[in-house]
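Every protein chain but one is kept in place in this view of the complex.
Residue numbering begins at 1 within each chain, and the chains themselves are lettered A and B in the order written.
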Amino acid sequence: MIEIHEVTKSYGGNAVVDRVSLTLPAGGLTSIIGPNGAGKSTLLSIVSRLMPMDTGKVLVDGLDVSRTAGDVLARRLSIMRQDNHITARLSVRDLVAFGRYPYSKGRLTAADAEHIERSIAYLGLEPYQNRFLDELSGGQRQRAFIAMVLCQDTDYMLFDEPLNNLDIKHAVETMKLLRRLADDFDKTVVVVLHDINFASAYSDRIVAMQAGRLAFEGSPEDMIVPSRLQAIFDVDCRVHAVGETRLVNYFE
Amino acid sequence: MQADAKRIAPSTILLASAVLALVSMVAFMTIGAKGSWSFLLSFRGTKLLGMVLVAYAIAVSTVLFQTISGNRILTPSIIGFDAMYTLLQTIMVFFLGAAGAGSVDPRLQFLVETAVMVGLSLLLFRALFSGASRSLHLLMLVGVILGGLFRSLSSFLQRILDPNEFVVLQDRLFASFNSIDANLLGIAAVATLAVTFVLWRLSPTFDVLSLGREASIGLGVDHQRVVTLLLVLIAVLVSVSTALVGPVTFFGLLVASLARQLTPTASHRYVLPVAVCIAIATLVGGQVILERLFSFNTTLSIVIEFFGGLVFIFLLVRGSAR
Partner (left out) sequence: MMKPALIAIPVILLLAAVSVFTGVGSLAAADDGRGWFLVVESRLPRTLALMLAGAGLAVSGTIMQMLARNRFVEPSTAGTAESAALGMLLAVLIAPNLPVAGKMVCAALTALAGTALFLQILRRIPLRSALMVPLIGLMLGGVVNAITTFIAYRYDLMQSMGAWMSGDFSVVLRRRYELLWIGLALTLVAYATAARFTVIGMGEAIARNVGLNYDRVVALGLAIVSMVTATIVATVGMIPFLGLVVPNIVSLIMGDNLRRTLPVVAVSGAGLVLACDIVGRLLIAPYEIPVGTVMGVIGSLIFLQLLLSRRSHAG
């Protein structure tokens, strides 16, 4: 369970995250949506202790993220950011192996090797595993980073806009993959998403932020309704049910 | 897949560079040797030790600096660290007077300068890198100009001192691998050993750090603490090399770029020792070639600046600086 208590973060008097309190239960896939500048990525960074908060507290399974030793937390929670620019020339395999660092501190054991093998296979990266990252396409590189997070094998996995810069095919593949992480491996997956329809189709729960505040939270059925979307994004839209999924049409 | 076949094993590269370094050291000790061995050992041996220390300090500090700053083109000397050390030396002489500075134990002087240097480089690094999204080009340019400012300030102060002392310090401003300050060798070696010990303890984090701040925190590294500690160690290494031979702007860049280019992996376990070996081979071997074969004197640093500058322009034009 991730518990966020009254978290605030401001830059120069401007609160980017403003007294947000939120509890995310273990298991399932949660999407965080909201307009640009709503504080979604900042909140994710605070939860994953990449960014210090001004006030408030975040507990992951009861561990205070700002006090717990880095490597203890790294065995429980992992994060994948949107800009994965790495200057080091690494092969896919090297990168995935870094996922084991919290456990083995650079000295890989047989068990680690097995994890690496499995993650690479799970993402279908065997053909490229010895290629350098800068020789891969955007979609392949994204998969390599997801494999690294998978290899870190934490209960909580956070993804900051993982669909950015992906074409439709790779975006769908990525979302399906995150869904499988929750279903097949019992991971708790938290994703910041831009596209409401992706959130609607793949989430167990949706959290909406606006201007640094928590606006709404609930199941897709509760959240994907015109009145709420209008309140969050300030756009008129209609919602259509297609099978089990609700799709938002904001083009008319 | 076909890339696999072409790739040379990193251990082969390491072995080759080690052999190269060893050959150049042996050549330095033996070529044109006349007179008794005991004299040679103490005379050339001291010089060799000095050069090896300098090569080691510059190679290690540059590679690690590039790792923590997350790019392949910045080096401590390019952003002005060693010019800052020279300025510190000048300020010491300025306040003590040349006579006073001469009477202070050079080892004590070295320790004081290194301590101040550590503090100042932490400040400089924080000032340059803490800005939210400063561009890399701005960083480099500011660093280069700062280096120039430190140099101008040094010669400004030296002029104020008076012409006699101006000459004393002018010597130090010009890097010379030939006139290594032998008084400092002992303490420089001790400092380098101490740094190496701490680096050894930190070494498992190096590869993780090269993934960047966020990824390393995500993997459980106490980024702030490790980077600060590394900066302290880098500042000590820069002090060692600058105190021994004076400022050399591009040697680190040359060596680090070569090592990263030649080593087929980004793992520091290979890149660091390869860089050190290349540095030794370049410095010692270059000295042998220039001094013994062409009987040129003290021009090695100039040759290194020439090639280092070319590498820098090449890296910029090729766009490795984003």
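Note that in this section a residue touches a chain if its C-beta (ideal position, glycine included) is under 8 Å from a C-beta of that chain, and two chains touch if they have at least 3 such contacts.
What you see is a predicted model; the values in this text were computed from it and never measured.
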Visible chains that the absent chain touches, using the contact criterion stated earlier: B
Residue, one of B:Leu14, B:Ile68, B:Leu146 or B:Ala256, that touches the chain absent here: B:Leu146
Options B:Leu138, B:Ala182 or B:Leu293, residue touching the unrepresented chain: B:Leu138
Residue in contact with the excluded chain [from B:Asp181, B:Asp222 or B:Glu305]: B:Glu305
Residues in subunit B touching the chain absent from view: 135, 137-138, 140-142, 144-146, 148-149, 151-153, 155-156, 159-160, 162-163, 249-250, 296, 298-299, 302-303, 305-306, 309-310, 312-313, 316-317, 319, 321
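Note that only the chains that are shown with their structure count from here on.
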Euclidean distance of C-alpha centroids - subunit A vs subunit B, Å: 41
Residues of subunit B that touch subunit A when the two form their complex: 1, 3-4, 67, 70-72, 204-205, 207-208, 210-215, 217-222, 260, 265-267
Residue ranges of subunit A touching subunit B (in the complex, touch as defined): 45, 48-50, 69-75, 78-79, 81, 84-91, 94, 98-99, 101-102, 105-107, 127, 130-131, 152
